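The block underneath contains the structure these notes are about, expressed in structure tokens.
One chain of protein is taken out of this complex; the other chains stay put.
In order of appearance the chains are A, B and C, and numbering begins at 1 in each one.
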Amino acid sequence: MKARVTVTLKSGVLDPQGKAIEGALRSLGIEGVESVRQGKVFDVELAAGDRAAAEAALKNACEKLLANTVIENYRVEVLG
Amino acid sequence: MKARVTVTLKSGVLDPQGKAIEGALRSLGIEGVESVRQGKVFDVELAAGDRAAAEAALKNACEKLLANTVIENYRVEVLG
Amino acid sequence: MLPNEPKITPELVAEHGLKPDEYERFRALIGREPSFTELGIVSAMWNEHCSYKSSKVHLRTLPTKAPWVIQGPGENAGVIDIGDGLACVFKMESHNHPSFIEPYQGAATGVGGILRDVFTMGARPIACLNALRFGSPDHPKTRRLVAGVVAGIGGYGNSFGVPTVGGAVGFHSRYDGNILVNAMAVGIAETDKIFYAAATGVGRPVVYLGSKTGRDGIHGATMASAEFGDDSEEKRPTVQVGDPFSEKLLLEACLEIMRKGCVIAIQDMGAAGLTCSAVEMGAKGDLGITLDLNAVPTREEGMSAYEMMLSESQERMLMVLKPEKEKEAEAIFRKWGLDFAIVGETTDSKRFLVRHGGDVMADLPIKELGDEAPEYRRPFAEPKKLPVLDPASIPSPLPIFAALEKLLGSPDLCSKRWVWQQYDHLILGNTVQRPGGDAAIVRIGDGPKALAMTTDVTPRYCEADPFEGGKQAVAEAWRNLTAVGARPLAVTDNLNFGNPERPEIMGQFVYCVRGIAEACRALDFPVVSGNVSLYNETNGRAILPTPTIGGVGLLDDLAKSVNPAFKKADEAILLVGEFGAWLGQSAWLATVFGREEGAPPPVDLAMEKRTGDLVRSLIGERLLTTVHDLSDGGLLVAIAEMAMASGIGAALDAPPPGFPSHAFWFGEDQARYVVTAAAADLPRIETAAAQAGVKLRHLGRTGGSQLTLPGENPILVSTLQARFESWLPEYMGSPA
Partner (left out) sequence: MKSAVIVFPGSNREGDVARAIALISGDRPEMVWHADTSLPAGTDLVVLPGGFSYGDYLRCGAIAARAPIMRAVREHAERGGLVLGICNGFQILCEAGLLPGVLMRNARLKFMCREVFLRIERSDTPWTRRYNAGDVIKVPVAHGEGNYEADEETIARLEGDGRVLFRYTSPEGELDPEWNYNGARNAIAGILSEKRNVLGLMPHPENHVDPVVGPVDGRGFFESIAATLKAA
């Protein structure tokens, strides 16, 4: 089963990398960029009986490792 | 306008991050994980006249900066 | 019958970089049409990068022996004896083409590769250096390449955990389409525990260790030997990705199984991976090797024999283990989380037999694959000599200190802090001389011994006169080691040139090598390892000839080392060596006038030796408080660097009669050092110099916060520092 986990910074948490990218895009002449925030995706293949099991396993993975819930939110999508 | 850019490694390109995470998930007892590949997301806010303009600007941003097209693929979604 | 899909056609042969006559040679050697896998194997073995076919005959002329040389060129790295049962293992290698295509990963994997060369020999790496050449700062790609390469070198070395302690960074439009990334690694081993590539014993397991094999860099070695055209950026997927974390584990695991006596032979998988490593192990040991590719750990499904044989996936090793130690070795590798697989065995057939899925995919004579590689005596043109410039014919358009400011703020001479601050240069706690001095100094264990190391070359000189330029590169490396008080022991070289099929380029190569050989001989400074990178050209425009020299020297007692920072006020500033006025090919001429003209300064090797030996013995007697060698920018740039390193100024005397001021201060005559000493020690120093037949000249005194010179407006050291430190951060658009 394939799934995608997306981990993003909570709003309010400073994102120096996003800020730098914002600046770099502007100096490259790419117009209209107001803000950039950077996050991560994990494309996971897993052997799970069903969607619910896969989702549960990945939520567990996020809580235990993939996200730092102090500063990050996560989202799990099982793609089937 | 809000958009999300997702940058992932081309298949076949070594992903040391993904490999390390795979190992860690297994040793944390999360079952069934077969493979993990890590990518990046950029959540961008931009002032653009319309979707097409936003999409064009972000594709340009990917080619120039956000993605390393030697080893990465990218995808732009304008969320409106 | 060997499976043979696809069919071998002349086009396919050409795509593999083999010339028709080379292909015929191979066909005659095996007496039949090769299979596709065999074509891949021979293309890897016979390309320039692996076979050194254009350079071999010339490399043989380099001096490689000395009583302290344990292993010269030919192994993964050179080995020299440094006493107390210890050996220093070192080598330099280029990763030019990959770094141009993907700067971060290209540079990172270059560092990874050279580290592997060193620890394959049983040495623990203690330091890295790197010599970088970028295109003109105005070229649209340069900034991105600098950022990527520097981050890649740091990214790999910092994580692996070895200090990056020195190197060089230069810019020139001739590198616009072909940057140079030369990485050097230095390690320490016990002299009786050095490991080599030659396999011994029949029927022994051949073991694959490290990371899995993927489709990385297939044809990378061929790419490194191909000239770029405008479509070079299309050759993308061959880029390899580095994994410093796995490399660190591989280091620890390899050293552990070596300590436990498990290893008979070991070879890292570098360019052309499994092919080169297996053939070398067999050929050097006079044995055959049989590989069963089904046992190779792969990262991707459905990899063909061809792909596995040519993959350049990083962080992999091939070993022959003692059969009785196999289980122990495997347990160690598993503990470090690395792959371990028996992929073949040694045989007495002297054939290289590759099986996959039950089929024989290649069956080749193993020794001939290496020994019978083509070897060329390519035609070369003798370089034209340029006229010697008369300094009086070049008027100085600027006051002396204004020219100095301009030089210190120029891309080549400015501070490279922005670069080396991104490298962990302190880890392991032995960095005695940090980046910014003449040579780096790294303590050995708890001391008092230490190694000094440096990389040098002045490509402008080599372009103008390859022979003198080759000599100068060696002399400067030797001088840099001497300037910290070390005894220069040996060099590794990295010869970067254009397309050797053009006689002018081959002429540059041949004459540079002659110059290097002559200087190494005269200075008793043998070459123990090296690397050649040819075809560095785009659309027929070659790089400047750039034979980078990596030098290593030994300090018996690091308490007796010196650095270039002025120590206190009221000390005498002396020039050791002759007064001079050589402006041809000088940094001054290039920076102030934008002219690269005339013959470069000649190197008198006998004088070089006399002068250096004197300086070293004075340092040993603790008579000199600071020492700095003269190179780019000449006398005044050297003095300014000594002032900037300390914040202490200097009052300089007027040049002697007959020397135009600008030529005196900025001339680049060789075999010279600036030193300082306490007044009380001057008589002893003068006596020693007279005995050695070396000139000693008074230049002025240290003190104050500015540089002063009769007839010129003084300049604050802090003003110079600001100029020196600002160019690179401003250019890169980010503070150091």
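Throughout what follows, contacts are C-beta pairs under 8 Å (C-beta built on N, C-alpha and C of every residue); 3 or more make two chains touch, one makes a residue touch a chain.
All values reported here derive from a predicted model rather than from experimental measurement.
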Visible contact partners (per top-of-document touch definition) of the missing chain: A, B, C
Candidate in contact with the missing chain, chosen from C:Leu426, C:Ala569 or C:Ala679: C:Leu426
Option touching the unshown chain, where C:Arg204, C:Arg299, C:Arg443 or C:Arg479 are the choices: C:Arg443
Selected residue (touches chain absent from view) among C:Gly161, C:Gly201 or C:Pro602: C:Gly161
Which residue of C:Gly201, C:Gly337 or C:Pro374 touches the chain not shown here: C:Gly337
Absent chain, residues of subunit A that touch it: 12-17, 20, 64-66, 68, 70-71
Where the missing chain touches subunit B, by residue: 16-17, 20-21, 24, 27-28, 38
Subunit C residues touching the omitted chain (full complex): 151, 154-155, 158-161, 243-246, 248-249, 336-337, 420-432, 443, 447, 558-559, 734-735
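By definition in this document, only the chains that are shown with their structure count from here on.
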Interchain centroid distance [CA atoms averaged], subunit B/subunit C, Å: 36
CA centroid of subunit A to CA centroid of subunit C, Å: 41
For subunit B, residues contacting two or more additional chains: none
Subunit C residues counted as touching two or more neighbouring chains: none
Interface residues, subunit B side, partner subunit C - complex: 10, 12-16, 19-20, 23, 68-71
Residue ranges of subunit C in contact with subunit B within the complex: 101-102, 104-105, 211, 214-216, 236-237, 239-243, 245-246, 299-300, 313-314, 337
In the complex, subunit B residues that touch subunit A: 6, 8, 18, 21, 24-25, 28, 30-48, 54, 57, 60-61, 64-66
